[in-house]
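A short write-up of the structure that comes next.
For this depiction, one protein chain was excluded, whereas all remaining protein chains were kept in their positions.
Take a look at chain A:
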Amino acid sequence: MRVSLFVPCYIDVFEPRVGIATLELLRRFGIDPTYPLDQTCCGQPMVNAGCHAEAVATEAHFARTFADCDYIVVPSGSCVHQVRYHMTSVEQTEEVRAVRARTYELVEFLHDILKVEAFPWAEFPHKVSYHNNCNALRGIGHGTASELREAPFSKPLDLLRKVKGIEIVEQARPDECCGFGGTFSVFEPAVSVKMGHDKVRDHAQSGAEYVVSADSSCMLHQKGCATRLGLPLKFRHIAEVLNGARA
């Protein structure tokens, strides 16, 4: 199985340890992912701003960079949502369509492709509040959203429940958006920050010590909010917890 790793820009710059944890975690399952050094971005920032023409070259570059593999694994639901559903500015060649279909978010890859049953090395003896990125939850189907009448399931919680010692606590508004929203965070800063403050207070009131998510972008925003409010929350990407981080 030829797997390539895409490390989104946030993780690359602000949370490099998430990229490292993803790489190490995949290696634990006998996969040695390639990390194409020329990678940049999935094009989401431009596309979400409505600037599709401005995203063409970036999307083409993404498709070229990841053309030669069976799976592209990404530790971000948001970027995968872009690639799978919104990478339509670039001409839809066979190569582009193949790359889009082969792109998987890390939780999906572990849950649906590798069908991982255990993480024997993992132990996280803490109270954890799980944050669903909206694109991960409602976009690529990490789990059921509270608005729908469906049999409840959650791929990330399925995985986290295999981690020794972990205690999952529930928020009052479990899948309420945290207000990051990409460029929304800087174009509508007042609403973005209010939503962020409400979200981190909800985490704190649930008794959580840690917030865990499959998306670093939301957590970057939430961490900024929690620090400002003086809330003692700690943030970990799910890749770190599944890879055996103890704290």
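Note that a residue touches a chain if its C-beta (ideal position, glycine included) is under 8 Å from a C-beta of that chain, and two chains touch if they have at least 3 such contacts; residues count from 1.
The rule is simple: contacts and distances are computed from a predicted model.
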item	value
Undisplayed chain, where the name is taken from the UniProt record, one of "NitT/TauT family transport system permease protein", "Galactose/methyl galactoside import ATP-binding protein MglA", "4Fe-4S ferredoxin" or "Pyruvate dehydrogenase E1 component subunit alpha"	"4Fe-4S ferredoxin"
Selected residue (touches chain absent from view) among A:S76, A:T103, A:S154 or A:S217	A:S217
Among A:E95, A:E123, A:E188 or A:E209, residue touching the chain not depicted	A:E188
Per the touch definition above, residue among A:I31, A:A67, A:A145 or A:V169 touching the missing chain	A:A145
Positions on chain A contacted by the hidden chain, ascending	7, 9-20, 23, 35-41, 43, 45-46, 48-58, 60-61, 86, 134-135, 138-139, 145-150, 172-173, 175-177, 179-198, 201-202, 205, 217, 220-221, 223-225, 227-229
